[in-house]
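Complex shown without one protein chain; remaining protein chains in place.
Per-chain numbering from 1; labels A and B assigned in written order.
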Amino acid sequence: MLEIFNHGKIRELRLARPPVNALNPELVKLLTQSLREAETECGALIISGREGIFSAGLDVVELMQLDRQGIADFWSAFFELLETVALSKIPIAAAITGHSPAGGAVVCLMCDYRVMSRGEYRIGLNETRVGLIIPPVLQNAMARLVGPKLAEQMLVAGTLIAPESAVKNGFVDALETGYEATIQHAIQWCEKLLSLPQHSMLGNRSIARAHFKQEFASNTPASVASFVDTWFSDETQKVIAALVAQLKSKG
Amino acid sequence: MLEIFNHGKIRELRLARPPVNALNPELVKLLTQSLREAETECGALIISGREGIFSAGLDVVELMQLDRQGIADFWSAFFELLETVALSKIPIAAAITGHSPAGGAVVCLMCDYRVMSRGEYRIGLNETRVGLIIPPVLQNAMARLVGPKLAEQMLVAGTLIAPESAVKNGFVDALETGYEATIQHAIQWCEKLLSLPQHSMLGNRSIARAHFKQEFASNTPASVASFVDTWFSDETQKVIAALVAQLKSKG
Partner (left out) sequence: MLEIFNHGKIRELRLARPPVNALNPELVKLLTQSLREAETECGALIISGREGIFSAGLDVVELMQLDRQGIADFWSAFFELLETVALSKIPIAAAITGHSPAGGAVVCLMCDYRVMSRGEYRIGLNETRVGLIIPPVLQNAMARLVGPKLAEQMLVAGTLIAPESAVKNGFVDALETGYEATIQHAIQWCEKLLSLPQHSMLGNRSIARAHFKQEFASNTPASVASFVDTWFSDETQKVIAALVAQLKSKG
C-alpha cells in the first residue's frame, strides 16, 4: 500500500495501492503516520506514485459504502493528511509519476515542490465534475501556484490539464521524461536543500509557509459537516454513483 | 440602450448606447436591474458591446452636469452595478468587442471570464489620466488578474494596452477575430459551465469569489464621499473639462 525507501537523509514514500493508488481510509492514515515518523528521522521527503499514476484521488467505490459518521471520519483524516503535508517540519517534493486528478492533485498542492512525468497524463482539481466542493484552504493553495484568477476558473470548470500546461501555468514546477528520472529529480531537489545551512533554510521555509497554519486552523468542524452534507446530497450521490458504475464496468 | 438576447439558458446583455456605450446613470441602473432579473431566469450571462466598442467608461459629459448629490448617487449606483456583477449567482462572461478603457474595463474585471476582439483596441484602467482615483476593491480585482505588481504599475501610470498584451498578462482570458466570433466564444464558455453538475460548479464558484463579498462590504459611505471630493477637486475638474472639450470637438 505504501513502499518506503531511504536515499541517504531523504525518505521516499511511494504510493503502492494498485491499480490507481486510490486514497481510502487505510492509505490516508498510513501516509499521515509515515510522514510524521519521517519528520523526526529524515531531512527531506518525497511522495511518489506508480509508473503512470500518482493517485486517482479519493477511493469513491469504498467511500460509497460508508455512512455519515464514516464519511465525516474519513474527511477529517484526509484533512489531517493534507495539514501534515503542508505543515511538515521538513521539505516535501511530489514526484508526480502519472495521472493525478482530484484528491491526488490536492496532495501535490500541499508539497514544497512538484516534478511531473511527461506523457499522456492529466492533473487538476476536477471536483466540480464529480459533484464535490473544494474548501477555501485548498482553493487558496491552488491560487498560490497558478494565481487566483486561473485557480478560480480551473476549479469552477473542474479542468484537468496536461503536464506541459501544468508547468507553464505553475501548477507543477518541472517535467521529466520517464519514471526513474522523475524520482531522481525529486531526490536532487531534496539534496540541494539539504546542502544549505539548515537553520536558515528551515527558518525561511517556516515563515514562507506560515499561512498554511492559519488556514488549516480555520477548517472548523462546520466544514466537515458541510462536506458530509454535500456528499450525501441527491445531486452528488447521483454523480458519484454514475462514476462508480463507470469504474466498475472498466474494471 | 441595452439589447437583450437569449441563447438557450444563456442571456446576453448587449450595451447599445451609441456612439461609445458611455455609462450614464440610466444605463447603469438598467444594467444592474437586468443582471438581477437574469440571475433568477437564466443559467449564465454575457455582457457584450457594439462592434469596436465595449464601453468607453463613465459618461463624463453627462456627469459634469451633476451636483454633489448627483455624483454621490451615481457613484453609489455604479458600485451597486459592480457588486451585482461580482456577486452574481450565475457565471458572467464579458464579450469585449472593442475598446474598453476606465469604467468599461472595471466592469470586465468583475466578470468570471473575458474574451476580447483582436484589433486596434485598447483596454485598461486609465483613471490616473482623467484625474480619478480607483478604490481598493477595484485595484484588488485587477491584482487578481495580472498580479499585484503589474496591477500597481498599470494603475499608477493609467496604462492602456492592446488585446495581445492583455491576454499575455492575464487581463483578458482569450482573443477572437471578429465581432460574432467574440460573442460565440462567450456563449461557448457559458455552455461549457452549464454542462457541468450545477450544484458543485456553483458551490466551488461561490467559494472562489467569496473575497468579493468581504471587499464590497468594506466600501463604506466614506469612500463615496471621497470619490465626490476628488470629482469636485480643482485638479480633477480641470482634467475632465479638458477631456470633455476634446470629446465635443471630435463629436
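The rule is short, and it goes like this: contacts are C-beta pairs under 8 Å (C-beta built on N, C-alpha and C of every residue); 3 or more make two chains touch, one makes a residue touch a chain.
Source: prediction; values computed, not measured.
> Which residue, A:H7, A:K29, A:R118 or A:R209, contacts the hidden chain when the whole complex is considered?
A:R209
> Quick one: which of A:D112, A:E127, A:E152 or A:E176 touches the chain that's been left out?
Per the contact definition at the top, the residue touching the missing chain is A:D112.
> Have a look at B:G52, B:G70 or B:P135 and name the one touching the chain we're not showing.
B:P135
> In the full complex, which bits of chain A touch the chain not displayed? Write them out.
Looking at chain A, the ones touching the missing chain are residues 91, 112-113, 144-145, 147, 170, 173, 192-193, 196-201, 203-205, 207-210.
> Going by the touch rule given at the top, which residues of chain B touch the chain that is not shown?
127-136, 139, 147-153, 155-158, 230, 233, 235-236, 239
Heads up, the rule we're going with is that only the chains that are shown with their structure count from here on.
> Chain A to chain B: how many Å between their CA centres?
About 37 Å separates the centre of chain A from that of chain B.
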